[in-house]
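In this view, the complex is presented without one of its protein chains, the others remaining in place.
After this line comes chain A, so read on.
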Amino acid sequence: MARKFLPKVATGNHLLEGDVVYFTAQGGWTRLHEEAAVAETPEAADALLAQASAFPQEIVGVYLADAELTEEGPQPVHFREAFRTRGPSNYFHGKQAEL
């Protein structure tokens, strides 16, 4: 049975800083997952990935990640992506401290 399609966001790392970033509906990049553009069909996901991959001088390692739609915007589904939104859990010093 084909797996149910989950909405996707496009994410990668900032070339200079290394930070986790998300592609926005405005065609730019944000550090906040909830501001990410969401693709709700496989076709839209392909298009999102293509758009997000067009910044090789700014963003590296772009890929699609599953997301869940909520009133506060998209939220990560997998725990790995949840950690990427916050930073390391051993000290309060990653993204959680900066945003």
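Quick note on the criterion: a residue touches a chain if its C-beta (ideal position, glycine included) is under 8 Å from a C-beta of that chain, and two chains touch if they have at least 3 such contacts; residues count from 1.
Methods note: contacts and distances are computed from a predicted model.
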Protein name (UniProt record) of the chain left out of view, among "FtsW/RodA/SpoVE family cell cycle protein", "Circularly permuted ATP-grasp type 2 domain-containing protein", "Carbohydrate ABC transporter membrane protein 1 (CUT1 family)" or "Nitrite/sulfite reductase": "Nitrite/sulfite reductase"
Residue among A:P7, A:P74 or A:G87 touching the omitted chain: A:G87
Residues in chain A touching the chain absent from view: 13, 15-20, 56-57, 60-61, 77-80, 83-84, 87-91, 93-95
